[in-house]
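Removed from the display is one protein chain of the complex; every other protein chain stays in position.
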Amino acid sequence: MTKDITTKLLVIGGGPGGYVAAIRAGQLGIPTVLVEGERLGGTCLTIGCIPSKALIHAAHEFERAQHHAGGSTLGIRVQSPSLDIAQTVRWKDGIVNRLSGGVGALLRKAGVQVIKGWAHIEDGKTVRVQSAEGEAVQVRCEHLLLATGSEPVELPMLPFGGPVVSSTGALSPETLPRRLVVVGAGYIGLELGMAYRKLGVEVAVVEAAERILPGYDEELTQPVLDALEKSGVVLHLGCSVQGFDEKHGVHVRSARADEFALPADRVLVAVGRRPRTAGFGLESLQLDMAGRFVAVDAQCRTSMRGVWAIGDLTGDPMLAHRAMAQGEVVAEVIAGQARRFEPMAIPAVCFTDPEVVVVGRTPGEARAAGLDCTDAAFPFAANGRAMTLEATKGFVRVVARRDNHLILGWQAVGQGVAELAAAFTLSIEMGARLEDVAGTIHAHPTLGEAVQEAALRALGHAVHI
Amino acid sequence: MTKDITTKLLVIGGGPGGYVAAIRAGQLGIPTVLVEGERLGGTCLTIGCIPSKALIHAAHEFERAQHHAGGSTLGIRVQSPSLDIAQTVRWKDGIVNRLSGGVGALLRKAGVQVIKGWAHIEDGKTVRVQSAEGEAVQVRCEHLLLATGSEPVELPMLPFGGPVVSSTGALSPETLPRRLVVVGAGYIGLELGMAYRKLGVEVAVVEAAERILPGYDEELTQPVLDALEKSGVVLHLGCSVQGFDEKHGVHVRSARADEFALPADRVLVAVGRRPRTAGFGLESLQLDMAGRFVAVDAQCRTSMRGVWAIGDLTGDPMLAHRAMAQGEVVAEVIAGQARRFEPMAIPAVCFTDPEVVVVGRTPGEARAAGLDCTDAAFPFAANGRAMTLEATKGFVRVVARRDNHLILGWQAVGQGVAELAAAFTLSIEMGARLEDVAGTIHAHPTLGEAVQEAALRALGHAVHI
Partner (left out) sequence: RPLASPAVRQRALDMGVELRFVHGSGPAGRILQADLDAHAASGGQAPAQGP
């Protein structure tokens, strides 16, 4: 027997894109149904942003304990730090459960009907759901919102299974490996690789490109590179992976065609994510695509009337806050408001240690766009707060137009710089000039003073350097 | 023999006000002499902001070690944490030395002549310095800038000496006391009291007012109060101090006139700071005063032509970043630029745990000013990043005009909120409205998302609550 439901808005996918769209739609009085096959919160809350940051925090704390074990410069000494990884994972799971449950409560409060199960698209207005309870549900809707997110890319010569895991497996280890090989030096591979290293695991990273964090410029990645080397993570850049066997480990071929094996009892493949476009009838809609992504306009409309798409499904940057912002726009547009998704800047944060933040254009990007611009950096080595936090690595950099000093971009690398992203993004959205930031009083002593000093320096008169 | 020097600008005091003014003046080509009786960097770098934050960081790290000693929820366990306070103080001194030396280098680079010694004002254009090397120097100047800062207030019944110390003594302990009584629950008393508690000291706080951190509203101080109680700091509010003897400790009288003694082997008196206006001939200038402070106009001119004043000497808030901003203005005005010190907002941060940030108006202040305003808070308990940092106490609050949504103020309390001050202050300086912050994409997962959610909530549609 099939149950029939009719609604105004049907959302497929309960990740940050889908659940935010559904909550906002509910708030606006739009009858809304949300279908989710796994857990509410999607990749982000259950196997992505949140659990990775939890593990990174635990790893940071353990690393500090290890640091003090030798008798630290702070005068602190501890004996024999040990880690119960099962407890760490339980703690992390507790956070995930609370957040996923919280999303459920928010959806209920907004009046959204949630169906647990996998959606199959019949046509642009009809979706069949094989619900978890075994019952089939047919949902007819006026608006269909696709928010099915993304999934890890698998390497044919290194299929997931056993000791070869994706980020999902790496975030819920039953035990810690002795030797981990990370394939891919993008942000996910490095965040997790560094965390494992801090937990005491021997870590090697294999990356096909000649550098880590391709996409960030080298000045920005240098402090991360330094930290990797200092912590003993072994980097194999310009190398490709050939396969894996339990006896020898990961087979690697270098740029010069040398072949060698990296011993490993676990392998994390983190070579990217691809939009989830297959297996649930999406193809049948024959939507216009933008490469591997579903193409959308500034209101997140696809090429088919009444069908919308948001989040990782729709392109780069594949980040949770982009998905959420798009979700809000779609709900408000459907509610009849005039809205567009046209941010001036989307921040990107890499939670390595040191952290990396990029907002707006880098000097290279600005030049490539033909803009006559100036840039200036201020190092944390000259920042008092950074010294008191033992965090003097890194810098803040600003990029601005040379003629009118309009700020085009911010980059920062350093411990704790993630929280500077709010000021960076706001300054760009507000159309701030260098003088605006230089003329704003920044609290002493904070890392944020480096933001003001970078602006001052671009104007030719930094005080503290 | 007296040496004679003539200069355009003479700065008395090498704290953040004075040294920034001198550096900027030097950059602008103004012949400048700076006189400092103690160490370059002043209160802030040598006995204030920086050493206190260093001690707070060390105390935080030790507290984490203690936390893991019991076997923490993160799965980390350590044995017998111990502290070598002498090493902690050496580390702290190392930072102070580096920063003070750095200020010297910056002054040199800017071409400023530094004289070590105590300045005595002869008249508005003449200052005599008893230099450290024993030589007397007479400096004649066109512009005299007073930046002599402030000093701790002493209580007549509890004079400094022996076990009774000011913040200066509390920042360089030779040993840790077993029992510390802190007199004064302002930010300096609480920052240091909490740090000592984390270092394992039994701490009691005596405060004449009925509440901690008078000046902040109660909603904001509640999480600090909770943390104090949880950590075992004993509060005696509405109590006055009568005296001290080594046998019984600190004599206290409660509001109901009960008298009791608080055992203590050290007493930190932190009942406020007063501008340094006496003992160096300042009185002879007969400047207009604003209460106990030297009165200045929007360009930091005193009532006497050619005499300027900045920093703690000139009024509240007595904070380093205010002094620095004033210092820049004075240097630029003397260089002939049209400048004023008229910030829309000066951030204030209290580095307790949780930290407290206040920028612009609180709801109470806005109402008292007759403004029709709205306010909204977003709790860190609903913020994913806070969960992963074990830092879910506290909230971000925004205050805005009801009619046009212009943001009037921000307050936050929570771990790490100090770094949100940059975004708070910038938003107010830029004249941002609630829609500006709500419409700015905030990186996920960061504490900064609570900033956006507070703005959304004030607009009536927060997503995550």
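When the chains are written out, they are named A and B in that same order, and each has its own residue count from 1.
By definition in this document, a residue touches a chain if its C-beta (ideal position, glycine included) is under 8 Å from a C-beta of that chain, and two chains touch if they have at least 3 such contacts.
Note that this is a predicted model, so its numbers are computed, not measured.
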{"item": "Given A:R178, A:R340 or A:R402, the one touching the chain that is not displayed", "value": "A:R340"}
{"item": "Residue touching the undisplayed chain, where the options are B:A432, B:A450 or B:I465", "value": "B:A432"}
{"item": "Selected residue (touches chain absent from view) among A:T175, A:Q286 or A:N404", "value": "A:N404"}
{"item": "Subunit B residues touching the omitted chain (full complex)", "value": "404-405, 430, 432-436, 438-440"}
{"item": "Touch list for subunit A against the chain that is not drawn", "value": "337-340, 342, 344, 401, 404-406, 429-431, 433, 435-436"}
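Note that in this section only the chains that are shown with their structure count from here on.
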{"item": "Residue ranges of subunit B touching subunit A (in the complex, touch as defined)", "value": "16, 20, 23-24, 27, 44-45, 49-50, 53-54, 56-58, 61-62, 64-65, 68-69, 72-91, 95, 98-99, 102, 106, 319-322, 324-325, 328, 343, 345-349, 357, 382, 384-385, 387-390, 416, 418-423, 425-427, 429-430, 432, 436-437, 439-449, 451-452, 461, 463-465"}
